[in-house]
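For reference, the structure is listed below as structure tokens.
Only one protein chain is missing; all other protein chains are in place.
As written, the chain order gives the labels A and B, with residue 1 at the start of each chain.
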Amino acid sequence: MLTVEKVKKSFDGFLAINGVSLTVEKGELCSIIGPNGAGKTTLFNLITGHLPVDEGRLIFKGTDITRMPPYRICRLGIGRSFQRTNIFPRLTVFENIQSAVLAHRGESLNFFKAVGPLFWEETNLILEMVGLKEYGNAVSGSLSYGFQKQLELGIALATEPELLLLDEPTAGMSAKETHHTIELIGRIARDKGLTLLFTEHDMEVVFSISERIMVLHQGQVIAEGSPEEIRKNSDVHKVYLGEVR
Amino acid sequence: MSLPDPSFLLIQSLNGLTYAMFLFLIASGLSLIFGVLRILNFAHGSLYMLGAYFTQQFVSLFIDAPGHFWWAVILASLTVALIGVVIERFFLRHLYTREELYQLLFTYALVLILSDFAKIIWGTGQFSVSRPAILKGAVSILDQYFPKYNIVIILLGPCIAFTFWFIILRTRWGRKIRAAALDREMLGSLGVNVSRLFTVVFFIGAWMAGLGGALVSPVSAIVPGMDVEIIINAFIVVVIGGLGSFWGTFLGSLIVGQVYALGILAFPKLSLAFIYVLMALVLILRPWGLLGRRLQR
Partner (left out) sequence: MSKENWFLIPFILLILLIPVSGSRFYVFLGTDILIFGLFAVSLNLLLGYTGLVSFGQAAYFGIGAYTCALLMKKASIVFPVAFVASAVFGAIAALIIGFFCVRLTKIYFAMLTLAFSQIVWAIAFKWNSLTGGDNGIIGVSFPQYLDSPTRFYYFTLGVVVCSFYILRKLINSPFGRMLTTIRENPERTEFIGINVRQFQLIAFMISGFFSAIAGALFGIFNHSIFPDFIFWTQSAEVLIMTLLGGMYSFFGPVVGAAVLLYLRMQVTSYTQYWPLILGTILTLLLFFFPGGIVGFLKSRLIFAKGSEDVNR
């Protein structure tokens, strides 16, 4: 589904991504792990077109998306949640999701219909899916961090992606919230047949839900395989000394 | 079209160079404040204007004292610097957390207020200051005359530039300033008193604007409207040179100075639009200016 081919990216001389190649098959639940600064978010930004690639190619469902602008990549079927919550703070929770649905359903250039009641059911469905049904009328900026993250997920899902990129979906959450979120994500992924690629710091999360894990270190993939293989991999242990839970 | 006399061209060019030095003083303060505080200070031209008015005031106060011009320049520029500190500490500081539009509009409000203050105190007439005795008179270049005072300004400009650059690059304060421009939160968490640093930066910027106004008093008419005229040109300078880039500001000043001096000769009809076209071209083709840092997105 997604192929990353020998991608390189540097910033002012600092080589952040140094020849990364990986593939994600349809329906897989993969995760990318690595210490801070390994380049995980940068890699995501390259895939979604938020940063231009220096070298290499990115292919999604057979289409070369290397030089595509983010909005077109999104329309092809990639959805994303961001590490720092990226919502529409002054709009209500309902409006946040509804806006994404509007955009996805091609209604964005409609100049005349009243926007309020459009896609009411579809929006509520998503709200229910992410567990925010009661908060529909709340101003999203006033929500707690955990709820904002759920909203974040909802917005990403509203564009009906086939591949969902989640950048540290449980960052800053308590153990209970983390468990809840992961369960939610897993369930949604399975129900909708989504392909999932996410980055995480929380190893318990990673090992519990991933089918395949890729380890990134200093801009390169140093290991790849099933959770068991990774757990036994000595290179990974070296890199992660002290960080394994 | 007959080719103008080369010596005339030279004098015009030197005029442009002189103007460039004044622009540089204002624009570098503007650029510094933008680089560190992220505020585009519209009122910088007003500070320049106040520098000129204060100089005129101090000169007439100390007219009998020897070296009265230089004393006036020093006092005037320091007064303006202090006014800058008051503006920053009591007003601007409270807007740091707001959207940039609010900060920008506040500086515009200052322009309105300060310009009327000047009118109230000094009236709407035109003032000028005579050049200091040792710099009176002109020097003969080819077969034209060029004022001695202007030559001193042309030489002073790069000196001030180098001093400034040296301070920013080599001293501890300079390092802090550069760090604050890059990441003020980080700097704060390292224990540096960032708000005091901001005040210092504003002080320096205002001082330079005041100095520019003080030094321009014998060359240009001190008149209402000089604040707006210089700030627009200063904006153009920092855009061309690159917002936040020191040498970019210097280069931009030189360019704008020459465009004004020679552009009028070459394209009299277009000269008014030309400088804005240049500004637009830079923003379209290379928004980070000639020497600024490349914008990532």
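Everything below uses one rule, namely that a residue touches a chain if its C-beta (ideal position, glycine included) is under 8 Å from a C-beta of that chain, and two chains touch if they have at least 3 such contacts.
Given the structure is predicted, the values throughout are model-derived calculations rather than measurements.
Novice: With the full complex in mind, choose from A:38, A:87 or A:230 the residue touching the hidden chain.
Specialist: Only one listed residue reaches the unshown chain, and that is A:87.
Novice: What is the set of chain A residues that contact the non-displayed chain in the whole complex?
Specialist: Touching the chain left out of view, chain A contributes residues 48, 50, 69-71, 74-75, 79-80, 82, 86-92, 95, 98-100, 102-104, 107-116, 118, 137, 139, 155, 158-159.
Novice: I need the residue numbers on chain B that touch the omitted chain, in ascending order.
Specialist: Residues in contact with the chain left out: 40, 91, 94-95, 98, 100-102, 104-106, 108-113, 115-117, 119-120, 232, 235, 239, 243, 269-270, 272-273, 276-277, 279-280, 283-284, 287, 295, 297.
Keep in mind that, in the parts below, only the chains that are shown with their structure count from here on.
Novice: Could you put a whole-Å number on the gap between the CA centroids of chain A and chain B?
Specialist: A distance of 48 Å separates the two centres.
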